[in-house]
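With one protein chain withheld, the remaining protein chains of the complex are depicted in position.
In this document, chain identifiers A and B correspond to the written order of the chains, with residue numbering beginning at 1 in each.
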Amino acid sequence: MNSRQTLPYTFLVPTILVLMVLAFVPLGYAINISFQDRTLISPNSSYIGFENYIDLFSDRRFKNALWVSFKWEIITVTSTMIAAVGLGVLMFETLKPRTRNLMCLVFLIPVLLPRVSAAFVWSFAFHPLYGIVTYPYRAITGKPLDLLTNPDTALFAVAFVDLWQWGFFFAVIVLKLLESLPPQPLEAARLDYAKTWQIHAFITWPMLKAPLVSLALVKAIESLRSFDLVYIMTRGGPGITTETLDMYAFSQGFIEAGKISYASSMAVIMMVLTVVIFTFIWKRVRT
Amino acid sequence: MKSTFSKLATSTAASAMVLGSLSVGAITLTPQAAVADGHAVCSKPVQILAQPRDGLTLLEEYASEFEELSGASFQIDYLNEGDRRAKSQADAATIGNYNVYYVDEANLALFASSGWIAPLLDHYPEEYDYNDFDPGRIATATYDGTVYFAPILGGGDLMVYRKDLLEAAGIEPPTTLEELKAAVEALHDPDNGIYGIGLRGQRGSGANVWRWMPYFKGMGGEWFDADGNAAMNSEAGIMATETYLELFRYSAPGTQTGSWDESTGAFRAGQIALIIESAPLGGITLDESQSQVADLVGFARPPAPLTGGGFGHGFAIGTRANADDAALDCAGLWAAWATSKENEMRRLEAGQAGELNRLSVIGSDLFAETFGTELPAALADTAEVTAVNFWQDARWQELGGQWGIILEELITGTRDDVPAALAELEEFANDLVE
Partner (left out) sequence: MKASHIIGKAFLALMAFIVLFPIFWTALNAFKVNADILVTTPKFVFEPTFDNIAYVLSRNSVMAALTNSLVISLTSVVIGIALGLPAAYAVARYPNRWTEEIQFFVLSLRFLPPVAVAIPLMVIWLNLGLYDSWTAMIATYSLLTISITIWLAVPAFQQVPKAIEEAARVDGYGAYAVFLKIALPVAMKTLIGAIAFSFVLIWNEFLIALMLTTGKAKTLPIVASEMSQVGMDVPWGILNAAVILLSIPPLLLLGLLSGFMNSMFSNKSR
């Protein structure tokens, strides 16, 4: 056997084996403990069949968490995509290449910040009495503005931080995509005095549709990671209005009662839902 | 066990005043004679999981003293109350990293019955004189007849009010719940930055539930009836909850999802007219470095029929991290040293009134000089209404945690049916004890 035949195996087999062990052992374990009544506190546990799953469907906090997570996905994905396309096109149309590069550097900063940092930075800014964002409102009305403890605004305030991190980052990607388009059709259209919006609607959009859809999908996947922001900024509150699935699973498994098995059954449902939904969408989009 | 805890009622200063007066002037500030030579020498740094306390920050300045005493350093990891409870429980249940845990009245039953902490006095050097602690504190630190922790703070509830605002409005300090409601409503003046009251809205057995319980128990509520069935959805439960929600309309901004820090912070910043909070607030409001209203406050017992929430926090010896007797002794030495008379006196000298637990300290001249007579008298008075409000069971935190979330929903207005909320809690409680 020559080296060209062996290389794919020596390079792929160990890596894939390691990945499979690291991924499938915990998943198998998650399914296993979800059928038990294991808690952190008590050392004993036994198998209880589907009881955890049955309990979940009469658990109003679980149903609420499903709904909050769904809202979270919709809000963060749409707002990020709108901001990304808007800012990307705006940079493409108004800035010279050198300023563009500088702007890209600036716009990359939020996504690089640890989410813990971003959450704190904005928690300070949103502080009802001392925050810099709430300052204009306080100065004008003389009243405090409490965005994070108001059930109507809390989810949006947290989602705003997600938008702040991802919207600017995706704007940079959209700009890079625009820059990578063949310039001839755009120039031809400009020579024909087409309006800017017409150029983008009729020429760039058809070319960029596919990458933008992929981008939206990537964002949808990344949006599943809402925990850090929610945990730092609201802990799922006020009440349970910002309690997403991962926040609730963490609460059950760690904060409130250490019900690992119950949390595990929730995690299994999440896993099945996301893997099935995203695999389906991904395969469809890609073919 | 009930009887041990009922001793709480005679808590704090009441007994302190009597016994303490005998020992006035007996205080000496020389470091305590070196602990039992070779009896508790530490081989490794002591790891402590605690919640932030001014007294502990002060203690860190004297780290070298402990090092000399024991031969080892110590490191305190701080977490706020909710996180400290969650993480110490997770840590103790799993790997047990910490030599010393900060425990409290709410999780003592769980920690002790699970064997996560060791009986304190087996490893507590006698020289530190455990019996110098206030009997109320000792009662809170006792589970099933065994003492488990060395107190860092505790007490009942105290009403603290702004004399200037009450006088200006011609209102006497309320002594009943009806008067309280009227006073809070009358004093509430948000346009001028004054809010009637400061409550706790944040979820948690030690947060919103803690403040709500005095209404529940004061109105005659019980967690479980004689047959062991959950009984929160009673007339008392509904009335207590509705009263609490009604008062919340006058509570300072930020308290709807805030706890002790937010509400006492607003009081100390001069934004609240009247507040009923855990007793250590009294001393804190008199400390000018921490309070903008130090000259303006008066103290009284909580209005009838509210019961004061008796509580106590302190240091207990972890069992997992301390594998042998030497390690247990070392942890015991740290707990003893951290709560020693010398360290309490240092706190007193630094004006930290919230964390004094020893009769000899509360009875000292310096204490009287620093806090005058009004606060000690009020503290003695509150002791009469101090009671055990929570359900004394290892599962209390789970029950309290559940009610905390429901109560937070009620407070922030995302649900409004009080009887349905209490019915949900009852169902949860019945499942829990099944």
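Heads up, the rule we're going with is that contacts are C-beta pairs under 8 Å (C-beta built on N, C-alpha and C of every residue); 3 or more make two chains touch, one makes a residue touch a chain.
Everything quoted here is computed from the prediction, not taken from an experiment.
Undergrad: If you put the missing chain back into the full complex, which of the shown chains would it touch?
TA: Listed by label, the shown chains it touches are A, B.
Undergrad: For the chain left out of this view, which of A:I54, A:L105 or A:A188 touches it?
TA: In the full complex, the listed residue that touches the missing chain is A:L105.
Undergrad: To test your reading of the contact rule: which positions on subunit A touch the chain that is missing from view?
TA: The missing chain touches subunit A at positions 2-4, 6-8, 10-12, 14-16, 18-19, 22-23, 25-27, 29-30, 32-33, 38, 87, 90-91, 93-95, 101, 103-110, 112-117, 120-122, 124-125, 129-130, 132-133, 135, 138-139, 164, 168, 172-173, 176-177, 179-182, 221, 224-225, 227-228, 231-232, 245-246, 249-250, 253-254, 260, 263-264, 267-268, 270-271, 274-275, 278-279, 282.
Undergrad: By the contact definition given up top, give the residues of subunit B that touch the hidden chain.
TA: Looking at subunit B, the ones touching the missing chain are residues 47, 49, 51-54, 57, 75, 77-80, 83, 87, 90-91, 94-95, 97-98, 261, 264-265, 284, 290.
The rule we apply is simple: only the chains that are shown with their structure count from here on.
Undergrad: So in the complex, which bits of subunit B are touching subunit A?
TA: Residues of subunit B touching subunit A: 82, 86, 89-90, 93-94, 110, 114, 190-191, 202-203, 253-254, 256-257, 397-398, 401-402, 405, 408-409, 411-415.
Undergrad: Over in the complex, which subunit A residues touch subunit B? Could you list them?
TA: Where subunit A meets subunit B, its residues are 40-41, 61, 128-129, 142-144, 146, 148-151, 234-235, 237-241, 254-258.
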